[in-house]
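Of the protein chains in this complex, all but one are displayed in their positions.
Let's turn to subunit A:
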Amino acid sequence: MLRGAHEGQLTAVTGALTAASVLCQVEPVGRWFEAFIKRRNINVSASFQELEDEKELSEESGDEELQLEEFPMLKTLDPKDWKNQDHYAVLGLGNIRYRATQKQIKAAHKSMVLKHHPDKRKAAGEQIGEGDNDYFTCITKAYEILSDPVKRRAFNSIDPTFDNSVPSKSEAKENFFEVFSPVFERNARWSNKKNVPKLGDANSSFEEVDAFYSFWYNFDSWREFSYLDEEEKEKAECRDERRWIEKQNRAARALRKKEEMNRIRILVDNAYSCDPRIKKFKEEEKAKKEAEKKAKVEAKRKEQEAKEKQRQAELEAARLAKEKEEEEVRQQALVAKKEKEIQKKAIKKERQKLRTTCKNWNYFSDNEADCVKMMEEVEKLCDRLELARIMLYIYFATQKEIEEINEQIRREKEEAEARMRQATKSSEKLTTGGGGGSKNWPEDDLQLLIKAVNLFPAGTNSRWEVIANYMNLHSTTGIKRTAKDVINKAKSLQKLDPHQKDDINKKAFDKFKKEHGVVPQMDSAAPSERFEGSPLDSSPWTTEEQKLLEQALKTYPVNTPERWEKIAAAVPGRSKKDCMKRYKVSFSYPELVEMVKAKKAAQEQVMNATKVKK
């Protein structure tokens, strides 16, 4: 039992619920569990079942609501003119018409019969028409037509309330969808196929619009016009007449059907031509095509460009390759030329050498005539022979030289021996003479002695004997010396001032020079060239030269072409390089620095030269 509310108490929520739902494990049994799971799976509320029940209920009540009021128009109906009556209206189904179910038609007819049956009305004291003339006939007829599916379809086809009109193009210019949507919707009822596509709206996709128009252009209508047949087959009296009637009817129906199809066709045509979406799609299509075309052209152009580029690249590559080749050829030619020059130079040098050698040796002959002849020969050789041959000749020449030298040495030896013999004779006389006995000591021996002394330094085991031995072994004079002699001589040599030593050395060198006159020349031949132009060679600048240089520098300013050549020309006896160097030195560094630098440069040059040699 609830209590009454206090004064001023109102509906209110004073607080929230403190606990949310909790998860509980339930036993998976029973129909309520199944129902719950099913509900949960299809995600509907608890009232799902109830709603379904309600729905069923409402449908049933809906059927019952189809109650009919009084239809005053029924009384106005002419039973003779049943064909032109609206059967739905007669049965009170004017509001649902073709959508009425058979059940509804039956129910409507029943209630009509209950209300309008002549017997009932008679009992109510109403005036009844005679026989078929009573309006009840219309009800019967209406039911007859509507209860038969074929006849009902025939009647539906010519439904008098159906609007057959087709909107014209001009009507639909502004509001296409508003005008055409209802038209298509109401015509959709004639379709044999279910799920007639809707007109849609401005945002419909191309596929939808396409499907819509293809459906309507292939519209399959069940509408037929047998209801409008002029003649009634049943009225025919004989078979021939019936056939004739049938033919007439068929022709009429076909005509009407054609008209109907035409109507639909016009409708769809009008719609199609007015449809803004079609326009849009066409434009889009056009744009797309254009874009494609453009893209194609672009692609082609690009392709061509690429081709051109490739071709040019190839050409460039070929050109580069060619250039490179040429460069190589040129380099090779240069190298060859250089080599040739070098060879030429070498030949020249060798020729010169040959000539000199020949000359030195008086062309290996003594008399003038031979000399001249030889000279000619040598010249001829020099002209004709290759470098290698010349070198070979030189080699032969030197061989000859060596032989000659050997010969000379041999002769000298003989001479020396002869002299020695004399000397020994005299030395034997002078043995007690002590001292230097330098006469006993020819230069060769002295040299040998010095060499031996150096070879066996102090501290060597029985040094002087060894030296004496060595002397005896190596001496060319053939004089036998004892250790004592050697000591005496060595001591006397030591006592002698270094001047004498130098003298001896110098003498030795002179002798060597005399004997090997050609050799130093040969040696100096090769490096002489290399050291050519070495800054070491540059002699110091005289004041006159300096002055000249300064004058030249003034005369030829910096921007003069080939300035240094001209300057060099202005300073006699100085090369361009010398001038440049001097210029640098005199205007930037003191002479000493320049000298150091020059030295360094020389060293580097030597090193470079050795490297080159390697």
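Everything that follows uses one rule, which is that contacts are C-beta pairs under 8 Å (C-beta built on N, C-alpha and C of every residue); 3 or more make two chains touch, one makes a residue touch a chain; residues count from 1.
Here is the rule we use: contacts and distances are computed from a predicted model.
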(request) Tell me the UniProt name of the left-out chain, picking from "Pre-mRNA-processing protein 45", "Heat shock 70 kDa protein 14", "Bardet-Biedl syndrome 2 protein-like" or "Large ribosomal subunit protein mL43". (result) "Heat shock 70 kDa protein 14"
(message) Given that one chain is not shown, which residue among A:Val13, A:Ala124, A:Ala458 or A:Val558 touches it?
(response) A:Val13
(request) List the residues of subunit A that touch the chain left out of this view. (result) 1-6, 9-37, 40, 45-47
